[in-house]
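As you look at this complex, bear in mind that one protein chain is not there, while each of the others sits in place.
After this line comes chain A, so read on.
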Amino acid sequence: MTSPNDQQHHPISQIPSIYQSIMSHSRGNSLSSAHYTSQAALHHPISFYGSSQSTSTPAGPLVDSSASPHQVDMSRGALTMRGLPYPQPWARANASPAELPPNFDWLSESCGSKAAIGVIGGGAMGLVMGVFLGALTDMTPPVTIIEGKEVPQAPLKEQMRTTLRATADKSLYWCRQFAFITGVFGGSECLVEKYRGKHDVWNSVVSGCITGAAMQAKQGPQASAAGCGGFAVFSLVIDSFMGTHS
């Protein structure tokens, strides 16, 4: 099918069919699929014009592709496999700091991040809840009957405006409350767990007590104590049902 004259002008005709490549014994013991290089596996454009480029492995030092040569075998114009690179997660221990990917563990493991995420998530949930609660309960004005006579209703546009304002106020209120609760709970649970060094349900109980006390802090120590007890019991119940995740 191919002739030596065709190699420069028609490189595509160099590609044998799969049948041909399997059945041909021109390479001796090696199968033609053994020449599939890692460069070809990355789906980069392959030049069919016989120029063999020397490429270094693009993956980096944590990936071992020593099985494949650095020379990409383009001469045949066929996709052949010589060895795929495989990742070596254990090589992180020996890699110099320049080779490692940037470490973002502090973002997820620090207590400040947990508190911030709690504030944002709690705020979003509070907004949603406030919209639902506000929209459902603020549609009728508070006073409809004075001295037996019905108060005339305002035009529709005014009614909508007041409803929207009341809903916005309520959703902001819920947003603040939920953001505070979730942020304080998350941050204090992280701090308590780090201090204790254990992973069980009592971390949530203590942080629930702290959150409840913080919620009622403006109303005196007795309200704080009551809030502490109530929220601690609540979080104990919830975490006993949900299992000790943290």
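FYI, a residue touches a chain if its C-beta (ideal position, glycine included) is under 8 Å from a C-beta of that chain, and two chains touch if they have at least 3 such contacts; residues count from 1.
Methods note: contacts and distances are computed from a predicted model.
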Undepicted complex member, UniProt protein name, chosen from "Phosphatidylinositol-glycan biosynthesis class X protein", "Mitochondrial import inner membrane translocase subunit", "GATA amidotransferase" or "Proteasome subunit beta": "Mitochondrial import inner membrane translocase subunit"
Which of A:Ala115, A:Cys190 or A:Ala232 contacts the chain that the document leaves out: A:Cys190
Residue ranges of chain A at the interface with the undisplayed chain: 109, 190, 193-200, 203, 243-246
